[in-house]
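A protein chain is absent from this complex, but the other protein chains hold their places.
On to chain A.
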Amino acid sequence: MNTKDLIQLNNKKRKQLNEHNEAYYDKMLVYIRSHLTISEQQSEELLIELLDHLLEAQSNGKTAEEVFRDDPKAYCDELIRQLPKEKRMSAAFFIGYLIFQLAGWMALVKGGIETIAEFFTDLDNALYLGSAVTIFLIEAVIILLVVAVFISMIKRSVFATSNKVKDFFIAGLAGVIVFACFVFIPKWIPEFGYRIEAGGVVFLILGLLILAVSKWMDKKFRITT
């Protein structure tokens, strides 16, 4: 069974848990999944195994605390220590795939906006390849950083009583910073590199092309399955 099948099976089976056990199990699930450096296949197999065990125990009238421990964080940490690391190659492929997806969607959005805008105004279609690539790389790094920060926040907050106001504030701040970066970075980077004329339609086609390639990569190298 591949990871996708395991996750689907997990989603289906989890519904059979009673409210109390589901709350306990959900925390373990989110905590284990938020550790991205361990093998995804192995951790999903483990999660199904723990779920099956809990379901059988539940039908015999036991609670999650009786099956696992009163300290789910310590228990999960022990499990995570024993799980094998994700292979470097598949981690590299995954990050490459994310960057491709990002590039594809960004080109599509830019293309879409400009295609519509061109009906109303005259746009300067000049594009400097050097600047464009630099801007994209900086933005990609910022997005990956934001994702990494969010995941580490999840990791820390799963078993802690989280401060909703603080979390909301941090999320809002991150949003503002990212938005500001996307507005200002293109203005700060000087124009350099080969100059081409590229209107909205070019970006639309480019975006679709990149997404098609990343879809093909995904299938060929089984990145997300």
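In this text, a residue touches a chain if its C-beta (ideal position, glycine included) is under 8 Å from a C-beta of that chain, and two chains touch if they have at least 3 such contacts; residues count from 1.
Here is the rule we use: contacts and distances are computed from a predicted model.
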item	value
Hidden subunit of the complex - UniProt protein name among "Copper chaperone PCu(A)C", "PadR family transcriptional regulator PadR", "ABC transporter substrate-binding protein" or "ATP synthase subunit b"	"PadR family transcriptional regulator PadR"
Omitted-chain contact residue, chosen from A:Y75, A:Y97 or A:Y128	A:Y75
Option from A:D26, A:D52 or A:D167 whose C-beta touches the chain left out	A:D52
Touching the absent chain when the full complex is considered, from A:L36, A:V67 or A:L102	A:V67
Contact footprint on chain A, counting only the chain that is left out	1, 9, 45-46, 48-50, 52-53, 56-57, 66-69, 75, 78-79, 81-84
